[in-house]
Structures are given as C-alpha cells and as structure tokens.
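With one protein chain removed, the remaining protein chains of the complex are shown where they sit.
Per-chain residue numbering starts at 1, and chain names A, B and C are given in the order in which the chains are listed.
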Amino acid sequence: MSDLETFRAETAAWLEANCPPEMREPMTGEEDAVWGGRNATFKPGQKEWLDVMAAKGWTVPDWPKEYGGGGLSRAETKILGQEMARLKCRSPLSSFGIWMLGPALLHFGTEAQKKHFLPPIARGEIRWCQGYSEPGSGSDLASLQTSAVDKGDHFLINGQKIWTSYADKADWIFCLTRTDKNEKHKGISFMLFDMASEGVTTKPIVLISGQSAFCETFFDDVKVPKEYGEGVSSVVYEVNKGWDVAKYLLGHERSMISGGGSEGATSLGAKFADQVGRDEMGRLDDPMLRAQMAEMDIEVLAFRAMAERFGDTFKAGLCHPAQPNMMKYAGTEINKRRHELIMAAGGSEVLEWESDASNGGMTARSWLRTKANSIEGGTSEVMLNVISKQILRLPGA
Amino acid sequence: MSDLETFRAETAAWLEANCPPEMREPMTGEEDAVWGGRNATFKPGQKEWLDVMAAKGWTVPDWPKEYGGGGLSRAETKILGQEMARLKCRSPLSSFGIWMLGPALLHFGTEAQKKHFLPPIARGEIRWCQGYSEPGSGSDLASLQTSAVDKGDHFLINGQKIWTSYADKADWIFCLTRTDKNEKHKGISFMLFDMASEGVTTKPIVLISGQSAFCETFFDDVKVPKEYGEGVSSVVYEVNKGWDVAKYLLGHERSMISGGGSEGATSLGAKFADQVGRDEMGRLDDPMLRAQMAEMDIEVLAFRAMAERFGDTFKAGLCHPAQPNMMKYAGTEINKRRHELIMAAGGSEVLEWESDASNGGMTARSWLRTKANSIEGGTSEVMLNVISKQILRLPGA
Amino acid sequence: MPLYLNEDQQMLHDSAAEFMKGEAPVAHLREFRDRQCKDGFSHALWKQFAEMGFTGIMIGEDEGGLGLGHIEAGTVLEEIGRNLTPSPFLTTAVAGVEALNAGGKTLRDKYFPGILAGETVLGLAIDEGAKHRPDQIGMAATREGNGFKLDGKKQFVVQGGSADMLIVAARTSGAAGDDKGLTLFAVDANAAGVSRDSARLVDSAMAAHVQFDGVTVDADAVIGEVDDGDTVLRRLLNAGRAGAAAETLGVGAGSMDITVDYIKGRKQFGELIGSFQALQHRMAHLYSEMEIARAAVLKAQQMLDEGSSQAELMVSVAKAKAGRATALSVKEGVQMHGGVGMTDEYDIGLYMKRDRALQEFMGDANYHTNLVAEMHGY
Partner (left out) sequence: MPLYLNEDQQMLHDSAAEFMKGEAPVAHLREFRDRQCKDGFSHALWKQFAEMGFTGIMIGEDEGGLGLGHIEAGTVLEEIGRNLTPSPFLTTAVAGVEALNAGGKTLRDKYFPGILAGETVLGLAIDEGAKHRPDQIGMAATREGNGFKLDGKKQFVVQGGSADMLIVAARTSGAAGDDKGLTLFAVDANAAGVSRDSARLVDSAMAAHVQFDGVTVDADAVIGEVDDGDTVLRRLLNAGRAGAAAETLGVGAGSMDITVDYIKGRKQFGELIGSFQALQHRMAHLYSEMEIARAAVLKAQQMLDEGSSQAELMVSVAKAKAGRATALSVKEGVQMHGGVGMTDEYDIGLYMKRDRALQEFMGDANYHTNLVAEMHGY
C-alpha cells in the first residue's frame, strides 16, 4: 500500500470512529452550519465534532501544524475531503477566518501574527467578519473613506462599512481603512480589531429577498491598539500597503463565487415538464418556456464543461490569471437567468411570499437573492472591465 | 366641392391622361428607377413620364415654382402622392438632388444658387452624389481630411471619399471639405462641383453581398471655381460653416432610414410554416425557430405601432428631436434579426450564392446587405450615444 | 386617430399622475405592507379613486360613469404602475366593469353604484392552475332548479379576499379545452360555500385561493349568455390584459426613471457612473424598448376602443412587449443600483417585485407570444 493509500484507510477509520452520527446527517438549512466564536451556540454533536477535528488540526488540514492546522500535503488534504464527502461528514466549521483572513495572514502576516491569530481561528474560538465595502465605495473599493488616524500607540477609526456579513455575530473584524488621504490605493491599510471595542455598532440590512446576514457597521472613535503583544501588529503587511492584501483576497473570493452557474445544474425542462404540463406530443406545454429551458440546458451544460476546464487549467497553471473574472461573470449571469425560468415555471404559486404552500416564498426569495450574484464580489461590469483590459488587452479610455 | 376635392379630381384626371401605361406597371427591380443625368438611359415611357411631370413641376411638387417645383401646398402634395399611389403611377425621378441637396439648398442656399442648381435637378438633367464619409472618418464624420485650399479664384481639392453612392454615374457632387485645419467642426465647408473635373476618379466598392452602388472617390488637385456665375458660389452657406448644412441633412437622412423594421412586416412564421413543415399539432416544425419567429412577430408588430406613433407625433411636433435616432437604432436592429430568421428558415437552399434556384443567392445577399443597416447613416453605437446624451441627459464621460 | 393622447386624455393622465404621486406614492405601498394590512390596499384610497372619477371611467355616462375607454383607463393604470399603488382598480374598474358591460342591465344596476362610490371591490376567479390557461377552465356549474351550483377551485384571485363579488368562469357544458360551454357568473363573495384563503404575494398584494363547494346562484347571476361565456370572458381578458400592459409600462418607466436618476448621482472611480458608455448604451437601448412598448400598448388600447377585429392580436403583442421591456427595465435597474439595489431601503427592488407579479397576471410574455404565433396560424 502506498503512503497515500495508507493515509486514506486510516483517515476513513478515524472519521468513522470520531464523527458523531448527527454530523453525518445532511444539513437541512443555514442554521446547521457551525460558525464558532465567543457566543457560539451548538446543536447536539456539533461541539464534539468541532473539538475533535480541531484537535487534529483538520478544520484547516493544509495549514501548518504550528498555526493549528493539520500540516497535510495537498494530496492528503484532497483525500481527507474525499473521505469526508464519501462518509457524508459535515464540515466542522464555517468561517471567514478560515476562508479569507487565514490565507491573507499565511501570505502576508508576520510569524508573531500567525501564531497569535491563526490557532483561535482553527479552533473556532474567534469568529471574524470582513470590513471592505462602504456606501460610497462599491465597485471602486479603493475609494474607501473609513479613516484610521495614527495616535501614537493606537489608531483612531471613524467611518462606516456596508455588506459586512454577520457583523452582528462576529468577534473580530479584518477591515480596510484609510491611513493616507493623499493617496488612493497606496493610502489603505488592512487592520484587525475587536468588534467589542467601544464605538463599534452594527445594524442588519433587510434585502429585497428578506432578512439577510449583511450588516451596516459604524465606527465612532474606535481605538485600535498598534500591537496586541510583542510583534503582533494590528496591521497586516504594512501601513498603506493594505490594498495588496485586499487584491489578493478579492482574487481568492472571485474564484470561490464563480461556480454559480453549475449549482443544481439538472435540466430545468426535465424538472418542470410534468408540473407545467405536457402537450399532445409530450413536450412541455408552454412552447416559449420550453425553448428558453432548452437554451438554458445548453448554457448550463456548456458552463459545467467550462468549470471543469477552468479547474483543470487552474490547477495546472495553464489558466490566464484573470480567468476567474470571466467565470464569475458568466456563472452569475447564467444563474440569474436560470432563476427567472424557475419563476416562470412556477407561475402564480411561487409568487406567494408568506404562505405555507410556498414554504415562506422560498422560490421567490431565492430568485431575488440571485440578483446579488452579479453585484457582490465584484460587479459584472467590473468583471467585463478586467477581461477587456487584462485578457483582451484593449486600450484604456 | 372644396378646393382640395377639386384638386384631387383634377389631379387624378391629369394623371390618368398623362401617365404612360408602362409607368403604371409595378417596378420589377432597381433598374426600373429613373435617375436622369447627362448620361441617362431610359426604358419605354420613362422619358415621357419624366418630361411631362417635370413640366408641371411635379417631380418636386412642394418646391416653389421658380425653382422648377410645383408650388403645391403640403395638403396638395399629400393628395398628389395619394392619387399617384392609387393609380399606381411610378415615381418619375429618383435623385439625391431631390432628396438631399435640394432641401439643403432650399434651407441654406442663396437666391442665385437656388435659381442655378435647383431647376436642372427638378428636370432630372443633372444627377448628384454625396461626398461625406472618408476612410478615416466614419462615425466621427467631422474628422474628415479632404482638403480644399483657397487659391484665389478657386479651391484646390485633394483627398478621398468613400461610400459615395453612384459616384461613377453622377454628374456633380455635394461634398464636405476641410477649409481650416486648425478647427474641427468649424473648419468644414459644403461644396458643389462637377464630377467631370480633371483629377476626379471613382472606383466601385464590392460588398460582402456582391456588387454595390457604393464607390470610392479620389480627388487629385481638383480645381473648383469659387463661382459658377454671378452670386452662384460653389460653397453652400459659408466657408467653414458646412457642418451646419451636413447636420441638417444627417437628421433628414436618419428619419428616412428608420422605417427599416416595418418593411415587409408580415409574420415570418405564417410565411415560412409550410415551407419548414408543420408538426402533428400544426405548429411550425422547428420549435426553437417557431419561438424566435413568434418573438419576431411581437417585435415587428410593436415596432410598426412605434413607427405610426413616431409619424404622428413627428407631424404634430410632439416628438423629441432626437427620436429619429431611436427609430433608426431599433428599426435597423430588428431588420437584421429578421433576416437571420429568414436564413434559418431557408436552410441550405438559401446558402446557394450563384445558382438559378436561389435566384443568384438573393436571400443570402439581402441578409448580408442588412448588416449595413446599423452602420450606414450613423452606426447603432452613435445612435445610442445620442439617445443617452440628448434624451436621457446622461452626463458626458 | 393619431397614436398619441389627445388633449382630454392627456389631462386625465396628468391628473392621475398628480394624484398618485401625492396620495399613493411608493411610500404608501410600504406603509400598507409594513403594517401587514390583510387587504393589501387602502379602502380610503379606493374612495378617493371614486371621487377623482377613476372608478367610473369605463362605465357608461347614462349609468353615472364617464363613458370613456381603454386608453383613458390606461392613463390611470400607467400611473398606478409608476407609483406601485396598491388598488383594486384593474380587477374592478377595468376588467370587472368591462365584463359587466357585456352582461345585462340588472347586474350593472346592482354593482355599478358601489363601484362608482369606491365601495365595491370585484375579484376575477378565472385561473385554476399556477399558469394562466383560460382555455383550460374546467370548474363545473351544474343546473339546479332555476339556477346553478358551482363546484371547484380558483387561484390567483387578486384582492379576492376583500372582494364583494367574484366574477367566476365555469363550465355549463363541454370539457376543459373546448371552445364553447363556458358561462360567467357574478357570485356574492360571501355566499354560502365560498371559502377564501389569501396569501401575500411578492409585491405585497393579497391574492386568494377560492374554493366553491356547492355554491348556488340563480339565473340572474349569469353575465351574458349561458354557454357563451367565451364572449364575455374575451372582453374581460382583453380589458385586463391591455390594462395590465399599461400598468406594466408604468412600472418599467418608473424603474427606468429612478435608475437614470441614480446613475446620474452615483460616483465610482471618480466619475458619475452614468457617464460610463457601457451603462449609457444599455440605458439607451432600454429607452428604445420602453418607447416601443408604449406605442404597442397605446395601439392595443386604441384598437379595443375602436372595436377592431385585430385588437386581440395587438393586446397580446402589447402584453408581451410591455412585459419583456419592463423585465429588462427592472433587471437593469437593480444591477445598476448595485448593492443598494438589493436592499429593501431602496425602491428599485419593489419595482422588480411588482413586475414579477404583473408578468403572471393574465398571461406572461411567453403565453402571449405563443398566442400570437397561433393567431398567425403556425
């Protein structure tokens, strides 16, 4: 048996032995996700599963052991994922700390910062949120105005962030601030601070689809120490170099969102034909909708091939660095159209917003939620700008 | 009987008496149009019809009598048109002189210019062509470079025009030239000169659809006299004010082209269903094409309503002055899509380019020809620019 | 007749615009939504509609109305659309009145006074499935004594919960799919055997599922002729569809206007985003689509008013074209608003929701596009 085969067998045995049975049931909704943090609440099995995985470093299997990770190789990490999927083990921890801040710290952080911040993330003890967008700074993120003024031993933060997911539930924030008003991109810093600090308030945002995880977050004379201990600066990388960190993370985020179009990619026509009805020839009995659904089948199957190709070329280093922008653009636009068709197939029944029959308007709320796909994580317009400039090399205006 | 009713009766009687029978047959092709000019060739009846109409001034019924027109009121002109249509009388004369230069001279010309140039146009003696676009100046027409240098008693013209329709058959040209290199719009003059002048050469342009009326026209040290007689300047309006004349004519041209979408606006589906075939339910047996043709029915019927509304509001002075741009944009784009569907319905048969069966590739050539609709007379992009600026009042870049 | 509003129509349009903007702007919708109003509209506003004369537009002058037509009703509906005003105007004063106009004087005398006073609300009990398929009506009306007994279920009866009378399409002969055999009934919404179950829709309107269990009506309840309900139903549908197209047009125009305003004010990258050519071209295209839709809607209304035999074709063109253009308008609206367009705080999302509900009302663009193909025989 090769080393990897041994690893697979041992991993499987360990998972079988240690994963609580509740954690091998399919998730039934967002509330089944474990986010950890100071005020974490757990359902049966969740805490046990988190703790046992964290103890092995397997909440972040490919992070180095000294930062709370599992120290696994890329191949081993993949095997762990495969075995968890095969045995239907749930993810032990959902975390912006793992998905966003961690990669940034691993790439830009000092040794002291990594040692200080990463292990509590891996153990699910500290829950993070992201402070990027501001009301006046959406697509043009670098125009952000939240100020951080140097007061010797601390920075004084004033301003407002928007779209901070779960800000009302997070313990700490990684936040872009303006440390130089005379520069644009070169006047931004990437800062870490406690959401329990005096002067931080949050307010949930109601979306057109209903309640949401998004918040507005206000900073009113918030004091952020320059250091949280020896060498543990509150600024990642350097003051006024936060844009480099942000760009790194934005690329990361875009390639995560881009899968949109292939989600639930079964044929809509096949799914809805009996519900809408069939004509004498057995065809979906709304010829125009049938035509649109057939077009959507083409779009979805072709995009699924694209997603496969993107993944393969990305891994092999053969993919244009700006290709995630194309994936994000195409995937989100297809997904929006797909949900339009779902609404059309559902007719008046899915227009209901609060009835039991409509499951609280679930179909309509999902449809509305997709409209954000082409806005969040970089608008479609920004994606098209990037493609035209970086891939097609079209001249600047 | 009112005056107009009397006029109608008399006109009908006169037309019945004077229109040669050949001139009441439907036109069978472009070659049935009478363009006049020095080298005019006529088919039976054409010359007689032109002469008798010109004698009454009815080649240009609404022009004043002193310039060769009929001196008819707007109401009378309309009645003449109606009676000619009712009696199926052909138009006696096709002429850029009538359609383009005439209106410009009537608006901007001096009395002497009108007396000199208009009557030969009305009689079909002089055939004109239009010298506007240049290879480097398409959408940005005002960047034209054909130079006219003041040499005392004449201008010396050098440069090149493109898209000069029938330049190879025209006697004279109305031509935009650059008389001031230091200005853009204010350095252009609107000049009239003889195509037989030394140094003028033309070359027909072959289009993707085949032979065309378009030419390239070259000016190599062409001498244009400043005057063709007492007060008959070769420049219309003033030197360096030609852009005003050109703008006036461009607006004129756009409202003429905008009718595109409603031409031949019968239902494509109804027309092609039997040819493509029908399924068991009697529907056009290509469900996707049927869906597209049904969409096209909607587009065409809605645009036809728009054309009616445009005409009505235009006449009543209720229409936004930039509305012709919207009509031109929408009409030409619909027409292009319409011809794509005609090609799809025709399948491999209409791919033939030179066969008898395909009538020399007529369907394919028409399809290709429509691609110019959204380019000539102002591109779709220019139309959209104008709409966004002049109607929506969106800010400049 | 030229294809634009004449002076009187323009005046009516202006007064409707002023009225809606003043009395029932988007804030009015929010108010009724947020207080979870069970009817989904303001009865006081409905009385104001009556005072303005709106509810009598399509009622004959000899019966106390204004004796006007589809164009005039459309001017009010456009402004309802532009302000997202919740009201029973379309179902009651347009489609409902048009159906009653096709019936006998007894029913008109019974219901018109209440409509003219802004007191009566009508519900349209036509659809039986999730999609509008009036050719598939199967609900049974069986003869019983001097009248009929109704059994079956209707869906998507907008404002059905607060309706005083329901116009019910049911089969007195034949089966679903047959051309003939329908009869339309005016049924007291509170009659024994009628049960209504309302749900709030995505646009905050209330729509009812209505169950009829052995509901008895006498012969006077028949609108028009027995077994010839198709004639009445067509008038009802033409009025409702043209009306819905006009309201849709208002939604699209309102959405376009607030979006143009937004991009004229929002800066990114140091420039107003409205100065970006890509957005300009998309908005100019949208403008063109909305203008064409407006012409199509007006043409359909004019043809209905003239009694043209081609009116039904044009009504479907109008409903489809207005639907497609407005769908584009709200889609572009939300996208160009960016993040804030996704928030409940901004109005653009409400336009998207109303558009969605109007798309389904009396047949979506797909339904009407297919009808156009069928009317053209292919």
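Please note the rule applied: a contact is a pair of C-beta atoms (placed from the backbone, for glycine too) under 8 Å apart; a residue touches a chain by one contact, two chains touch by 3 or more.
Keep in mind that what you see is a predicted model, and the values were worked out from it rather than measured.
Asker: Given that one chain is not shown, what are the shown chains it touches?
Answerer: When the entire complex is considered, the left-out chain reaches A, B, C.
Asker: Among A:79, A:121, A:191 or A:306, which residue is in touch with the absent chain?
Answerer: Missing-chain contact among the listed residues: A:306.
Asker: Decide which residue listed in B:22, B:238 or B:352 touches the omitted chain of the complex.
Answerer: Missing-chain contact among the listed residues: B:352.
Asker: To test your reading of the contact rule: which positions on chain C touch the chain that is missing from view?
Answerer: Interface with the chain not displayed, on the chain C side: 276-278, 280-281.
Asker: In the whole complex, what residues of chain B lie against the chain that is missing from view?
Answerer: Answer for chain B: residues 133, 135-140, 143, 162-163, 205-209, 275-276, 286-289, 292, 336, 340, 343-344, 346-355, 357-358, 361, 364, 368, 371-372, 374-376, 379-381, 384 touch the chain left out.
Asker: In the full complex, which bits of chain A touch the chain not displayed? Write them out.
Answerer: 267, 269-270, 272-273, 278, 282-284, 290-291, 293-295, 297-299, 301-303, 305-306, 308-310, 312-313, 315-316, 318, 323, 326, 329-330, 381, 383-385, 387-389, 391-397
Please note the rule applied: only the chains that are shown with their structure count from here on.
Asker: Averaged over CA atoms, how far is the centre of chain A from the centre of chain C? Could you give it in whole Å?
Answerer: Spacing between the chain centres: roughly 41 Å.
Asker: Taking each chain's centre as its mean C-alpha position, how far apart are chain A and chain B in Å?
Answerer: The separation of the two C-alpha centroids amounts to 57 Å.
Asker: Using mean CA coordinates as chain centres, what's the chain B-chain C distance in Å?
Answerer: Using C-alpha averages as centres, the distance is 44 Å.
Asker: I need the residues of chain C touching at least two other chains; which ones are they?
Answerer: As it turns out, chain C has residues touching two or more other chains at 276, 279, 369-370, 373.
Asker: Multi-chain contacts in chain B: which residues touch at least two other chains?
Answerer: 283, 290-291, 294-295, 397
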